[in-house]
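Selected chains only, in their assembly positions.
Each chain carries a letter (A and B) given by its place in the written order, and its residues are counted from 1.
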Amino acid sequence: MLAEQLACVRRKAPLVHSITNYVTANDCANILLACGASPIMADDPGEAEEVTSLAAGLVLNLGTLDQRKLSAMLLSGKRANALGLPVVLDPVGAGASSMRTASALRVLSEVRCAVIRGNMSEIRTLAIGAGHTRGVDAGAADRVTERSLAEALAFVKSFAAKTGAVVAVTGSIDLVTDGRRAFCVRGGHPMMGRITGAGCMLSALTGAFAAANPQSLLEAAAAAVCAMDLCGEKAAARVTPPDGSGSFRTYLLDAVYNLTPEELERGANYELR
Amino acid sequence: MLAEQLACVRRKAPLVHSITNYVTANDCANILLACGASPIMADDPGEAEEVTSLAAGLVLNLGTLDQRKLSAMLLSGKRANALGLPVVLDPVGAGASSMRTASALRVLSEVRCAVIRGNMSEIRTLAIGAGHTRGVDAGAADRVTERSLAEALAFVKSFAAKTGAVVAVTGSIDLVTDGRRAFCVRGGHPMMGRITGAGCMLSALTGAFAAANPQSLLEAAAAAVCAMDLCGEKAAARVTPPDGSGSFRTYLLDAVYNLTPEELERGANYELR
């Protein structure tokens, strides 16, 4: 099932418009190319809508946010909605500042999102309408463990049902759900937390999978999550001293570039709940 | 002939002021350093002119454009013209939005460009004054093939003659011309299209070659194009599984760093037409 999602990305080479932060924009563009998609990045309100209309999907990433970018996101998001293109929202740092939380909630209220991809602290902030996160990483209290899994899953399912979006919460266990069915994905590697942009890259990847598979958004998002986890594992397996996080980052892009649909199907580690 | 162009970059270590996009700015700075030049990036209208006056050349790259950046480009471009410094224009995404097309045309009309470096879709947009490109890559109809070469060459020569600039159109065959003489360059590798910024990096490299060789801009631009193609080939030759596009990107910078003038002279694959 997941194989076909990746095969579609490779076959269709969807153009994905990303309005994203400048810290990881390069990594996001590179992972889009590595998976077979094509990136375009334009964040000025004077052209954002028009660029979106060329694309097959839109990714809105709230890192290094400012008002100009937010305006572009709202314009592009509405255009994508009008054209029926899937929109992926990454509410980076929601909860870390009032501006970030308010902006994330505004995007959510004005743009119909196909997929929301974040860590548990960010998603809780969106669900509650306020929150506190320690920076851009999930707080310890928000970690999904085997013990807290059932409760976390119920919460994420209800948030998905409420928003009408597929919600992908990533952490040591990843939850991907449309409110009814859920993929619980185990995998990935701690080194993914030792490079910047692993979350942003996953959101970009999700944008590519959603753009290529707009009829099966839950499976598309699950495939992106499984692909990232698998590639993180493969990259980590290549790291031997004196390699470290610099090499890991390179190997991660390499792994995405070389990932085959069959390998994704075989290597994905999920259960449906 | 091309050897001397690179030797000059290495000897003079020109300071190149780049006003460029945030997606590939890091790659552009790194390729400038790798080839022996020195980068400076400042994009605020409050200091752009002054920074240009310290430099030996200027690169204007229209990626992730906004009005503030455009103002800085116009100020810096005029200052470079007044000081006789070569200006390289990379009309990234011209044709992808009205704003991008209009901005590229405005730079072209207000700033005398020494070199214009783009893909065929972007150059056609500039020549026609309007256009449609699929994102930031050349459209299929605009690809230069052996069959369409003569016609493409005539078109690019006439655009060069009209603008007074050296025009470098890159694709599977690269055309570099001042309107009279033309270098047709064959080389490079498809993996260059699988990382972000190959075009931007080439424009930065062209800025370094033009800054170090302002008396021979056609040869300078041709040398930059041949160097990039050759380094792309060398980098691709190092890629063996599990390497992929991540490693390729690193190898590309390595190749530029290690490229010698003699190697460039020997490896460049061009014909004069």
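The rule we apply is simple: contacts are C-beta pairs under 8 Å (C-beta built on N, C-alpha and C of every residue); 3 or more make two chains touch, one makes a residue touch a chain.
Every value quoted in this text rests on a predicted model; they were computed, and no experiment measured them.
Participant: Tell me, please, the full copy count of this complex, given that what is shown in place amounts to 2 chains.
Facilitator: 3
In the analysis below, only the chains that are shown with their structure count from here on.
Participant: Since subunit A and subunit B are copies of the same chain sequence, what is the angle of the rotation superposing the Cα atoms of one on the other, rounded to the nearest 5°?
Facilitator: Answer in degrees: 120, to the nearest 5.
Participant: CA centre of subunit A versus CA centre of subunit B: separation in Å?
Facilitator: Chain centres of subunit A and subunit B, defined by C-alpha means, are spaced 33 Å apart.
Participant: Which residues, counting only subunit A, touch subunit B once they are in their complex?
Facilitator: It comes out as residues 15, 22, 25-26, 29-30, 33-34, 38-44, 46-47, 50-51, 54-55, 68, 234, 238, 249-258.
Participant: Mind pulling up the subunit B residues that touch subunit A in the complex?
Facilitator: Spelled out, the residues of subunit B in touch with subunit A are 21-24, 26-27, 63-67, 93, 96-100, 134-137, 193-197, 241-247, 249-250.
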